[in-house]
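Missing here is one protein chain; the remaining ones are kept as they sit in the complex.
As written, the chain order gives the labels A, B and C, with residue 1 at the start of each chain.
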Amino acid sequence: MELMLAVILGFMIIAAIYAIHAKDLLSAIIAQGFVGYGLVICFLLLRAPDIALVQIVVETITLIFMVAVVLDSTRKELDVQVDRKQYRIAGLSVLFMLVLLFYFNRIIAPLDGFGEHSMRMAEAYAEGAGQTGAINLVAGVLWDFRGYDTLGEAVVLFAAAIGVVTIFRLTGKN
Amino acid sequence: MWGMSVIVKKITQLMCALIFVYGIYIITHGHLTPGGGFAGGALVAGAFILLILANGSEYVRLKKQEEGSSMMESAALIAALVLASSGLIAGSMVFFNNFLPAGIPGQLASGGVIPFFNIFIGIKVAAALLTIFLALVIYREDISK
Amino acid sequence: MTLFIMCFLLFLTGIYGVLTRRNLIKVVISLTIMEFSLFLMLAMIGYISGGEAPILAGTIIPAAPVVDPLPQAMVLTAIVIALATNAMLLTIAIRLYKKYGTFDIREINELKG
Partner (left out) sequence: MESWLIILFVIIPLFTAFLIPLGGKLLPWFGRTAVSGIMLFLVALAVHIILRMPGTVVYMAGGWEPVEGIPVAIYLVLDGLSLFLLLIINLLGFLSAFYAISYMRRYTGEKYFYTLMCLMIAGMNGVVLAGDLFNLYVFLEISVISSYALVAFGVEKTELEASYKYQVLGGLASLLVLFGIIMIYWQTKTLNIADISMIMQGSGQDPFNIFIQLILIAGFGIKAALIPFHAWLPDAHSSAPSPISAMLSGVLIKAVGVYVIIRLLFNMFPPDNSVAVVFTTIGALSMIIGVILAIGQWDLKRLLAYHSISQMGYVVTGIGMGMILLARGGENPAAALAIGGGLFHMINHAVFKGLLFLNAGAIEYAAGTRDMTKMGGLARYMPVTLSSSFSASMAISGIPPFNGFFSKLIIIIAAVQGGFYLLAVLAVIAGIITLASFMKFQRYAFYNKPEPDSPAREVPVVMRASMISLAVLCLLLSLLVFPGIRQVLLDPAVNVLVESTEYARLVLNL
């Protein structure tokens, strides 16, 4: 289980690095899709079918948007001339990342390891099916215990839809 | 946007109906099985997006269609907000009050107000994603004129 | 712990992309990768060894221990928020492309400082 997750996660990291460095925007987007669908498999392994379903649908729609954008404009990544400065920046950022990783490793040491999680606030949610009547506990959390959050989430999508329509107006002023 | 070949068109028209029905199923069974308003709504929107992609934007005769879906979205959100604040209005002064009986867990008619929220949010998400997509398509047509 | 560190590595990859890429679409991709890593981290935190998915089989009392449903609800919310931000970013990218004819940040510099 842990090994499987680690392998998928390793592939996701490789795909992410490829997505960032690809010369062709379309292949970068496909690589990003690889990361997204890898995430779906991870969710299924982690016993989270709800978010796996949402992620697979949302990822597909995001990919459609992004491919539409790229096909409509240009596929070419800007011509990156590799010079000394680039190598220096890359080297420095790798060094910085290593330091951060080391620090992160140190501070998470006392926390619960993978699979050793215990519940505090969620205890009531996990036993709450009798009170909400929904046997899908996630639906109970979403629309009963924390319905206020979920309403906010719907409002975020509403704001984005209105914002997209706003930005696509052809002229701003009369 | 232009459509694709006849075979693709016919098959997507069939597939869209299937996806649409599956989306409805996901929405209405959100409190019993994985999924719910968000996943189902996105599926329903996906069915429409597929239809537009395969058949071209002429097929649905886009003329300020995004206004319609945007209004649909607002209406669904108003319904959800009224349902959420019905506890406030009815006098119990509780926002997000699950005032309907919980029912027998496992049956379709259970979970109090949760299925209603799922339905409203399903409509809302479908309308929102469709609005975003239609805005993109309409913008492309406007700019190419 | 290795899994969490790999997750953090994915997060750092995204940050690296945001800070170094000069292409509007690449920046969006990098932000998306950062979001993915956070979703995964949240789902991994909520996992309990031997736990079942938080969908009970027709009973109220869980037969086996279930995994934490709260992080899953949080991930769901975060996914939709990420979708919203991505849609906005892509919209701006399209508009900028139509105005300038390029995705290059360095050429989009009407504003200085």
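By our rule, a residue touches a chain if its C-beta (ideal position, glycine included) is under 8 Å from a C-beta of that chain, and two chains touch if they have at least 3 such contacts.
Because the structure is a prediction, the values reported are computed rather than measured.
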>> For the full complex, can you list every visible chain touched by the one that's not shown?
In response: A, B, C
>> Given that one chain is not shown, which residue among A:K23, A:R88 or A:R169 touches it?
In response: A:R169
>> Suppose we count only contacts with the excluded chain; which residues of chain B make the list?
In response: 67, 70-71, 73-75, 77-78, 81, 85, 87-88, 92-98
> Residues of chain A in contact with the chain that isn't shown?
Replying inline: 103, 106-108, 110-112, 117-125, 144-149, 152-153, 155-156, 158-160, 162-167, 169-174
> Which positions on chain C touch the chain that was left off?
Replying inline: 11, 15, 18, 24, 27, 31, 34-35, 38, 41-42, 45, 70-71, 74, 77-78, 81, 84-85, 88-89, 92-93, 95-96, 99-100, 108-111, 113
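Everything that follows uses one rule, which is that only the chains that are shown with their structure count from here on.
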> Can you give the whole-Å distance between the Cα centres of chain A and chain B?
Replying inline: 22
> How far is the middle of chain A from the middle of chain C, if each middle is the mean of its Cα atoms, in Å?
Replying inline: 2
> What parts of chain C, by residue number, touch at least two of the other chains?
Replying inline: 53, 55-56, 58-60, 76, 79-80, 87, 91, 94
>> Touching at least two other chains at once: which residues of chain B meet that condition?
In response: 32-34, 38, 105-106, 125, 132, 135-136, 139, 143
> In the complex formed with chain A, which residues of chain B make contact?
Replying inline: 26, 30-36, 38-39, 42-43, 45-46, 49, 53, 66, 70, 73-74, 77, 80-81, 84, 95-96, 98, 101-103, 105-106, 110-114, 117-118, 121, 124-125, 127-129, 131-133, 135-136, 138-140, 142-143
> Which residues of chain C touch chain B in their complex?
Replying inline: 53, 55-56, 58-60, 76, 79-80, 87, 91, 94, 98
> Can you list the chain A residues touching chain C in their complex?
Replying inline: 2, 5-6, 9-10, 12-13, 16-17, 19-20, 25, 28-29, 32, 35-36, 39, 42-43, 46-51, 54-55, 58, 61-62, 65-66, 69-70, 72-74, 77-78, 89-90, 93, 97, 100-101, 104-105, 108-109, 112-119, 121-122, 125-127, 129-130, 135-138, 140-142, 146, 149-150, 152-154, 156-157, 159-161, 163-164, 167-168
